[in-house]
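With one protein chain removed, the remaining protein chains of the complex are shown where they sit.
Entry: chain A
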């Protein structure tokens, strides 16, 4: 054989893509029900459904399906079911399909694994090991339908002591406290930038925050011109990229949040891929269309607590001390010491974001393995600030993995003033947790700014769903409080005696500052 000839004749080698061979999902179509209306083809943004002209029939490419359930939900005859792909690898407790498939993906592309949502590893969820108290016989529960039940919360530093003076026969406070932010319900909407999610979701969040008497957070992508009217319910964010950040923006809300980190990806910055930087996004972020919006890992003007103080006061000075300044960090090993530094640097609130905090895009290794659970971080930070006698200097807001009203109640009993929710608000507007937000193709019209796709979720629906969710949670919180014999959320704050643990070890109990059930 002539080797030279062989090399010449050799056809171009087709690269095998192992990651495409074993799909996660299986699109099952019931041919008896299917009327070949082709709606599924239009609804699926990942082109998993197709049409074969020759055979005049619908086709499926299972490898393209991300499991968003859009086609299933919209199919007029209910002909589609999205299932886990039945094909299985040999059972292996170490080499689960997740790891095998990730290796294939990286071997195919040489890239960094990217994910969305929050930590998907089944680390112990402490909320699920905490139970609440209720009154029986010796002290009566309170019925919130019968008696007033206070959920109102004030954010901001509280004075060391309250001094009153008598003037002209009337008592009044010696020093006017505040500025404070009044929340009618201690549930706020977490930072999700316009760009990462659609303007319609932002509009829904802003309106819901207004009607609920709480706050939503712009995230780091600037503030769309149409949302300035919701200023008194807005937290504006100042992240390392400083996108769309100018004097009007800083003055637009009631608080400015310096974002140091987030639970989904502690220690790294973020970037909005150029594909998602459309005309409108570009206007709000003030960067050219199609360019990557990169937020470096650190703020390069903050390398120390002293520098952080520098930025906190620069923001306060620039807004004439009318705004509260929050500092948000990811919950990491040293969170208590860092939180103490943040409070001493002059922040009005510390925001702690835990391991399970959601995101539209994070390297998978960070999403899953960097940071600590919010329950432990919260308990440790609250305890540390109390020990140092500075807990009242700043409010404590927590986020990352809050799923229901009982989680909110437990967080407050562990010491939080309020919580931020992100993922629950998105699920409320239809998110199915498919975890592909970074593609910009969200089939539910949430994590996208494609002008066609955003029509799938209108602002009115977004508003209504988000409002309803928090309305329901607020009522549940009132009932839980009533059952504990408390008539205000203030009496629950840091009241760990209302919590008991089930199935936790001594170390965990010590950190949480909670007794075991039965004690």
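Please note the rule applied: a contact is a pair of C-beta atoms (placed from the backbone, for glycine too) under 8 Å apart; a residue touches a chain by one contact, two chains touch by 3 or more; residues count from 1.
Definition applied: contacts and distances are computed from a predicted model.
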Hidden subunit of the complex - UniProt protein name among "Glutamate synthase alpha subunit C-terminal domain-containing protein", "Methionine import ATP-binding protein MetN", "RNHCP domain-containing protein" or "Acyl-CoA dehydrogenase": "Glutamate synthase alpha subunit C-terminal domain-containing protein"
Residue in contact with the excluded chain [from A:50, A:97, A:141 or A:310]: A:310
Candidates A:58, A:79, A:223 or A:245 - the one touching the absent chain: A:245
From A:291, A:334, A:387 or A:468, residue that would touch the chain that is not displayed: A:291
Hidden-chain contact residue, picked from the options A:20, A:64, A:182 or A:271: A:271
Contact with the hidden chain (one of A:45, A:319, A:399 or A:449): A:319
Touch residues of chain A, complete complex, unshown partner: 105-106, 108-115, 240-242, 245-247, 250, 271, 273-274, 282, 286-288, 291-292, 294, 296, 300-301, 310, 313-315, 317-320, 363, 436, 438-439
